[in-house]
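What you see is the complex with one protein chain gone and the rest in place.
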Amino acid sequence: MSGIGSGYDLSTTTYSPDGRVFQVEYAGKAVDAGGLTVGVKCVDGVVIACEKLVPSKLHKPGTNRRTRAVARHAGVGGSGYTPDLAAVADRARAECANYKSFYGDAIPGKVLAERMAHYYHLFTLYWSVRPFGCSTLLGCKDFDGYHLYLVEQNGECAKMRGACIGKGKNAAKTEVEKLKLNEITCAEAVKELARIVYATHDVKDKEFECEMSWVCDASDGEFVRVPEDIAEPAREAARVAAQGDAMES
Amino acid sequence: MIPRRTAHERVIGPGVVPHGVDPEHDALYRGRTARGTVTDEVLRGVRGRPFTIDGKAREKAPATRTQTPYVTGTSALGLKYAGGVLLATDTLACYGSTKRYKSVERVKRVNDKCAIAFTGELSDFAYVCDLLEELTTEDFCEDDGTTRDAEEIYQYLTRVMYNRRSKFDPLWNSFVVAGYDAKGEAFCGTVGMIGTHYADDHVAAGFGNHIARPIFREFYKPDLTEEEAVEIMKSALYACVMRDKQMMNKFQIAKVTKEGVSIGEPFAVPTEWGYEKFYNPTKFSPGGW
Partner (left out) sequence: MFDAREDALAGARQHANWSPYDNNGGTVLAVAGESYVICAGDTRMSSGYNILTRKFEKIDKMSGKTLMASAGFAADAVTLKKTLKARCKQYEFQNKREIGCVAFAQMLSNTLYYRRFFPYYAFNIVAGLDAEGKGAVFTYDAVGSYERTNYSCQGSGQALIMPVLDNQLKTVSPLVLPAASSATPLSEQEAIDLIKDCFATAAERDIYTGDSVELWIMNAEGVRKEEMALRAD
């Protein structure tokens, strides 16, 4: 009666009789179809890794970034429609700049996460707009340390110790839960996240790049790409491990 | 007669709002003298009322607060040499003729390729710094391996200053911009309050135009070493501090090289004030006390 095709899924302005907003849930499916994004909060920072699916060999490596800085101290990574992700990241940048110009200080993680969630939520309220087909992980350093937030396409926002979104998120979640998140450092997390990204990669999918960014003590509290001399060995080890696993099974 | 306090500003002033500010109020009190004649002269000075913030009058009045500077820095100097560009200022911000803030860094590093120094209003400079900070944050977020170079910053400032003067709401500053341009060549330019701008081997903003530039013109050559350039800069600063009342003997020299921007520690130039007459200035002047 109130499932797909019953007519209750045409707009975000109508609930189904059992209290669901299908359009927003469909947007969640767009997120699940996008490559995996994993983030963990470590003792000395936050690391975000993306499985960036490369649709064509003609793409230049490094193009279509999935992790983006939105201010010096904050950045996002996400899964789903990349253009939507770009739009959300742009909005996050504007929020950061706006907060800075109004209060003269860097925006705290909580405020930024809530403002982003608010923005997401706005797009779930009106028939004239489409909910975003992406969810984001927000890594941030502010006055009381490092934070990881999960901001979802439906406008939910939660502070996390570790989080996964996108394709294979359940498998990745099991792996992240095994990590000792109270002790792990960013340098270790880079290796672990690379391993998780490679291990959960679906071989049916074509090429992918493992894109990693962090905000941590080693980067002076700035959200930047993990330097190649740290990222590349981690990827290489993950690649070897993933091939080993494939041989065994 | 008790001296009448007057408003400093036509719209909001401390003390008494004089006649002429608020026509409605004036009309209300438009009265007659003892002899029965109406004159404006009678109204002026005699009547007035304690000031309030009159929102309506404020909207009507053109903004004038930015047409007078309050806290100001004086000269800023720039000089190219073989390995980069030097910037120099003192560390003083004056409130009129009061030496108000004595340890102000009047140089700002914009990014690795550019630094600026300013003269004029301190708060306007803070605003411009905010604008530039937004630009560099943009550069940082873009993360494409390039940043804006000194000439781009210079052109940007030119547009900001010119557009504000065109709105009759100027930023009360001049800037010296130093760094490297897109071709990797040293750049040294200045932007004035109404958008006047030029690039040269050596520039000066503010009073230094009269005092420092002749020294630069005398001693500049394209193959100056850093040591020579610093010496020239120090002698220019010395000349400025001796003749510019708003200059203080505490300076900073910043340099922009291929390696980036470094802003030096404050220093003083040697001056001689030990003359006997300075200790007892009235000794040889009959009638002094």
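In order of appearance the chains are A and B, and numbering begins at 1 in each one.
Operating definition for what follows: a residue touches a chain if its C-beta (ideal position, glycine included) is under 8 Å from a C-beta of that chain, and two chains touch if they have at least 3 such contacts.
These numbers were taken from a predicted model, which means no experiment stands behind them.
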| item | value |
| --- | --- |
| Chains in view touching the one left out | B |
| Among B:113, B:148 or B:197, residue touching the chain not depicted | B:197 |
| Hidden-chain contact residue, picked from the options B:81, B:118 or B:162 | B:162 |
| Hidden partner chain, residues of chain B it touches | 6, 8-10, 18-21, 40, 44, 60-61, 67-69, 158, 162, 165-166, 168, 170, 192, 194-200, 203, 209-210 |
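Quick note on the criterion: only the chains that are shown with their structure count from here on.
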| item | value |
| --- | --- |
| Between chain B and chain A, distance of the C-alpha-averaged centres to the nearest whole Å | 46 |
| Complex interface listing, chain A residues touching chain B | 65, 68-72, 93, 96-97, 100-101, 222, 224-225 |
| Residue ranges of chain B touching chain A (in the complex, touch as defined) | 130, 133-134, 137-138, 140-141, 143 |
